[in-house]
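Rest of the complex left out; these chains stay put.
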Amino acid sequence: MPSRSIVLDDEHDIVVARNETRRIAAAIGFGLVDQTRLSTVASELARNVIKYGGRGRMIAQPFQSAAGRQGLRLIFEDDGPGIPDIAAAMRDGFSTGRGLGKGLPGTKRLVDEFEIVSTVGGGTCVTVVRWL
Amino acid sequence: MDGSQRIPILKVGRVLIVPIQVDMDDQTVMHLQERILSELERTGARGVLIDISLLEMVDSFIGRVLSDIAAMARIMDARTVVVGMQPAVAITLVELGLELRGVDTVLNVDEGIRLLRGEFGIDEDGEEELSAFAEQINRP
């Protein structure tokens, strides 16, 4: 299945991102709970792109491991201000907005792999993987 | 644009019933919160029943708004019940780390109404209206 890139420009794109993620997850064969986990992750991280990064995009990438295992990779990138202290941002309850501070630590619990790369002034990229 | 989708708020007896039937963007969620609170004020309703059975996902934003609605409703002496949360949504919410503090959740509108009735002594009139409404909901 091909990758799909979704522009994250304004709040409505959060809805598009989570719906597309659910559709792709279902097409790959993820069960209902995993579909819900993945679309929730998309909603949280797409919101962060718009709220903190200004704008950016999501890439949804179905893929297979060398061993033939099916997975879904979601990549969220922006050219925003970046995160000065990633360890702090990953802490439950930490928010510089008026958020609950559950977005980053919470989505990490919902996926099998979680990577965040961010440079101050250079933007942020969060990559997550869930295996089928 | 004020492009927020319109979610109906029905007053039945002394309960506000909010059937969420669309996938809400953040603005719609915020407007809904404001509207529920002003309806509570205007009508003096004692209960809020939010039906989220059609929501395929509740993220930390929507989850927080549900908690906020419950907290503010309680200040106005009203109880909030969320009905129809998909099990997959409940599972994801807990894994995400949310608690939905102060919100009771039950399976369907019937149970929600039964819970609100148990909590308040809803007046006879309201009770009849509510029963009729529950019937109607069950036979669409």
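Labels for the chains are A and B, by order of writing; each one numbers its residues from 1.
In this section, a residue touches a chain if its C-beta (ideal position, glycine included) is under 8 Å from a C-beta of that chain, and two chains touch if they have at least 3 such contacts.
Predicted, not measured: the structure shown is a model, and the values here were computed from it.
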| item | value |
| --- | --- |
| Subunit stoichiometry in the structure file as a whole | A x2, B x2 |
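Simple rule for what comes next: only the chains that are shown with their structure count from here on.
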| item | value |
| --- | --- |
| Whole-Å gap between the CA centroids of chain A and chain B | 28 |
| Chain B residues within the chain A interface of the complex | 3, 23-27, 56-61, 63-64, 86-89, 91-92, 95-98 |
| Contacting residues of chain A [partner chain B, same complex] | 11-12, 14-15, 18-19, 22, 32-33, 35-37, 39-40, 43-44, 47, 92, 99-100, 102-103, 105-107, 109-110 |
